[in-house]
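Only one protein chain is missing from this complex, and each of the others stays in its spot.
Now for chain A:
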Amino acid sequence: MTTTALKNPSEAERQLAELFSRHTPEAAQKAAFEAFARTGLPHRRMEQWKWTDVRQAVSELAPVKAEADTSIELPSNAVKLSFDGSGWTIPDELPAGINIFLKSGGHDFAQADALPVGALAASMTGYSSKDMLMIEVSAKVDRPLVLAYQGGGDAAFSRVVFVVRENCHVDIFEHYSGGAGFSSFLTEFGLAEGASVKRTLLQEASQQEVTAITTTAHLDTKAVFTQSALSFGGKLCRIETHLEHKGEGAEATLNGAYLAASGYHTDFTTHVTHGAESCVTSQLTKGAVADGGRGVFQGKFLVPRTVGQFTDAEMQHQALLLENGAEIFAKPELEIYADDVECEHGNTSGQLDEDALFYMQQRGIPKPEARALLTEAFIAEALEEAHDDVRAQLVDATRRFLRNQRGG
C-alpha cells in the first residue's frame, strides 16, 4: 500500500496519504505518490530545502479563507481558465490553435524524484473533480491565456501540461491568489522546435498558506521560453523552475521579483541544464524584504561537457533588505564542464543608497516615498519582460506593497 511508504508520517503527511487513498489513482499517479513518499514533505535536512522547510510549515491540512487579492484587469480578448481548488472552468469558445484535453491519470512525471512537491501534485490530479489539464498550442495564438488559481480550502493540487507545437506561440498569465492551506501546482512545458512561450506569473497568498508552484520546461531547437514572476510569498512559498535546453540555439529568460512582508517567506529556486549547444539563459531575480520577512534564491546552471558547448548564460540575484531583521538567503551555483562557454553570475544584497535617498529628499520627496520609489524602480527591472497587458499592473502591485511598509 502506498500510504505505508511514508516513514513516520507527520499529521499533514498522514492526511495527504488519506486523501490519496480516497481516489482511484492510475499507474502514473501511483508512481508519483511513491516518489513523493520517499521523502515526504521536504524539510530542512534536504539540501535543496534547507531554507524552505515545508514539513515544518504544514503541520496539518487546515482550511483558510481566501483573502482579497490584487485585481488584475485582463485584456478583453483574454481566454480565462479558472481553477477553484477542485476543478477547472474552461470557456466553451477557444481560439484557433488552442486545444484543451482533460486526462484522467496523465503520463509519468519524469522528474518526480527531483521535485517531491511537484510529484505530490501529479499524484493528486483526480483527487479533485476534474483531471490533469493538457493544453495543446498549434498556432501563433494572439489572445493571452489566463490561468487563475484561487481557493481549495485545506488543500489544492493541479497539474497542467503545455504542448507547444513547432513554431507556435502562446502568451500565458498565471495568477495564483491563494485560498488553500496547502497547495501544490505543477506545470510542464514542452516546446517543440522554434516554439515560444511568454509566461507571466503573479503569486499572492495569506500568511497562513503554504504553496508550491513547480514548473518543468523542455526546449527543443531554437525554442524561446520567457518567464517573469512576481511573488509576495505566504507562510511559505516556493516557486521552482527546472528547465532543460534540449535542442541547439534554444533561449530562456527566467526573471523573478519577490517582496516579502513581515511573516512572509518566498523562495525562487531554478535549475537550468544546458543539454544542447549554443543555448542562451538569462536570469534576473530581484527581491525586497521587510523586517521579519524571508527571501530565498537558489539558482543553478548545469553545463555538461560537449553538449553544453557555446553556452551563454547569466544569472543575477540582487536583493534589498528594507529594514533590519529582514532575511535573505541566496545560493547561486554554476556547474560547468564544457570549456567554450560564457557564464556569469552575480549576487548582492544590501540596503538602499543613502546618498540617493538624500538627493531625492533634497528635491522635496519625503523619505518613505523616496524609499518606495527607489525600491519600486529596483524591482521593476525584473518585470520588464512581463506581458505588456499586465506589466504595469504588476509594478502597481509592487508600489502598493511598498507604500504599506513602514520603512526605516
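The rule is short, and it goes like this: a residue touches a chain if its C-beta (ideal position, glycine included) is under 8 Å from a C-beta of that chain, and two chains touch if they have at least 3 such contacts; residues count from 1.
Operating definition for what follows: contacts and distances are computed from a predicted model.
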Absent chain [UniProt protein name; select from "Fe-S cluster assembly ATPase SufC", "3-isopropylmalate dehydratase small subunit", "ABC transporter ATP-binding protein" or "Transport permease protein"]: "Fe-S cluster assembly ATPase SufC"
Touching the absent chain when the full complex is considered, from A:164, A:343, A:374 or A:402: A:374
Residue among A:101, A:337 or A:358 touching the omitted chain: A:358
Hidden partner interface residues of chain A, rising order: 353-356, 358-367, 369-370, 373-374, 376-378, 380-381
